[in-house]
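The following block contains the structure, expressed as structure tokens.
One chain of protein is taken out of this complex; the other chains stay put.
The block that comes next holds chain A.
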């Protein structure tokens, strides 16, 4: 089995069969993570390059460990210490890496569409590890994977996505992935942080968090992207928390067995209160484990997928 496309750029463009294939592959690869010796030879001789134009802890480490657990070699370019600082263009940087023999590029970039551009520049496959405000497809996949572990289905589940949808690539990937698989998705946040015509993507939009959380099976809290706020979209973090943050009081609107998710890094006391983040309902660390398994699957399938 192999994926349809050369690259993994977005869940909007990924067909449901490919989503299922990655998820089922991740399910069988996840077992490796609990072995005493976490190493299989599957990707021996392959080189995975992570190219990060934005800071990252989870995603980058997750991809690198996923590669290493399958015996691939990894090189990582952090733009702060590379020729990018000298003004080299993305196309030049990437072409240079390609001729050195890398087999796949995993890129994070602050500009939406940068991975689509890179895929046109390169012959080797590109995995989008988050591009601007566009998508973060492997995050979307690991979120679906985590929900499946707890709820064992997606179809018919009520998922509430809360907060800064406007700037969130995670929200977009989750919306496309979850709606494709039959979830009922709602979003809620201040109107300045909800993008226009969002309901045309097949979700319900609310200004009151309680309305979205009502009866939810899954509550997905987005990180308030303070670094992307270029103008006055809300008055203060304190007021944001008061009206739009997830705390115990608002969590009560959800189903008794609802789970709470967050892509990290959290702004504790802003979009999510610490007691909710650390409560038994929180599956935030499970998401991180799923992340490694899903990225192992993604790398495995994109580099040929031979058993």
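Definition applied: contacts are C-beta pairs under 8 Å (C-beta built on N, C-alpha and C of every residue); 3 or more make two chains touch, one makes a residue touch a chain; residues count from 1.
We adopt the following convention: contacts and distances are computed from a predicted model.
S.K.: I notice the complex is incomplete. Of the names "Quinol:cytochrome c oxidoreductase quinone-binding subunit 2", "Dihydroorotase", "Biotin transporter" or "dihydrouracil dehydrogenase (NAD(+))", which is the UniProt protein name for the chain that's not shown?
M.R.: "Dihydroorotase"
S.K.: One chain isn't shown here. Among A:111, A:148, A:233 or A:288, which residue touches it?
M.R.: The single option touching the absent chain is A:111.
S.K.: Out of A:33, A:201, A:233 or A:266, which residue would touch the omitted chain in the full complex?
M.R.: A:201
S.K.: Touching the missing chain, which residues of chain A?
M.R.: 12, 89-91, 109, 111-114, 116-117, 119-120, 131-135, 169, 172, 195-198, 200-201, 230
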